[in-house]
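Every protein chain of the complex appears in place save one, which is left out.
And then chain A:
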Amino acid sequence: MALSHLFSSSRSSTLLKPLTTSYLLRRPISTDSTPLTIETSVPFTSHQCEAPSRAVDTSPKELLTFFRDMALMRRMEIAADSLYKAKLVRGFCHLYDGQEAVAIGMEAAITKKDAIITAYRDHCAFLGRGGNLLQIFSELMGRIDGCSRGKGGSMHFYKKDANFYGGHGIVGAQVPLGCGLAFAQKYSKDEAVTFALYGDGAANQGQLFEALNISALWDLPVILVCENNHYGMGTAEWRAAKSPAYYKRGDYVPGLKVDGMDALAVKQACKFAKEHALKNGPIILEMDTYRYHGHSMSDPGSTYRTRDEITGVRQERDPIERIRKLILSHDLATEKELKDIEKEMRKQVDDAIAQAKESPMPDPSELFTNVYVKGYGVESYGADRKEFRGVLP
């Protein structure tokens, strides 16, 4: 899936070798894509539609890819945390660890022709769309190799060639945009859909309801994905929403509640939703998920929820551990092999950071570009006039 091109060629050897060694003990690697059926953690709950089956088709290869991709995301977010604390990342920074299964499962069900648009917690969605680590760390540090050429920072990742319409800073604003994307997709009959992601906090913005009505009225192929991590900053969902059953809040728009910590359930739901949206218009997917980090880097994340709650989720529902257990119980890899994968992900992250640190800052003239299509000759000088002065494009 999405991240495959990121993996160095050495990856097949690390993975293949141990697997081949234990050839006799286990399914041989050649049966990688042998179909496997696995039941979702919990049943789907549906609203105005019939829920898809709990039995999800997958394969050993897919499970290992899930593991690898999520391990990479986890490592990447933890590294971003350290970079922030080292003051190498400026601006605001929101991490996705805990929620990886949503990004992974969604990508497994759709193609790059489908569009994704999300809020500011966008690092992993970008990686899922095929973005690379160098672009991510460079953007975080405001360097020119960043995916937005260092001009956006953590909240503003985009990837046009993979239809990733990116990270948005104003809570809820991206959802009506998603309806517009979907209208264009429908109009050009390209059988593609838009996944518009938002949080449980964002679900209370008026724009959400405007988007729901518009998309239902015009049967737009848009899937509204509510990533319910149960908190909007410090506010628990029940404090802010009369009905925290977000999958039902579209009233006339069908909805599905999904275990967002189970990548396979997410995949099943997204596959179902895409088919539905192409045929019948919008649908809401409420992903029951959890963020391990605080809301942003200045939030320790422990004042409005208990430590027990956080450890409980980590122990019982962690999306990576769930896949690890599946892999081990189906005897698809050994614990050591999985540990090695994690080590390799760590190395990839470290290498990318080292490289990103070498990436230069954008040229000061970049301050003025992209405001309009054409520059308009703003005159400017630096913090100290003597340092830098010029009439810029």
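Throughout what follows, a residue touches a chain if its C-beta (ideal position, glycine included) is under 8 Å from a C-beta of that chain, and two chains touch if they have at least 3 such contacts; residues count from 1.
We adopt the following convention: contacts and distances are computed from a predicted model.
The chain not displayed here is annotated in its UniProt record as "3-methyl-2-oxobutanoate dehydrogenase (2-methylpropanoyl-transferring)", chosen from "3-methyl-2-oxobutanoate dehydrogenase (2-methylpropanoyl-transferring)", "E2 ubiquitin-conjugating enzyme", "Ras-related protein Rab-8A" or "Multifunctional methyltransferase subunit Trm112p".
Note on the undisplayed chain: of the listed residues A:94, A:276 or A:291, the one touching it is A:94. Interface note for the absent chain: among A:130, A:152, A:250 or A:282, the touching residue is A:152. Among A:232, A:250 or A:319, the one in contact with the hidden chain is A:232.
The omitted chain makes contact with chain A at the following residues, 90-92, 94, 120, 142, 150-153, 155-156, 169-172, 201-202, 204-207, 232-235, 239-241, 294-300, 303-304, 361-362, 364, 366-368, 371, 376, 378, 380-385, 388.
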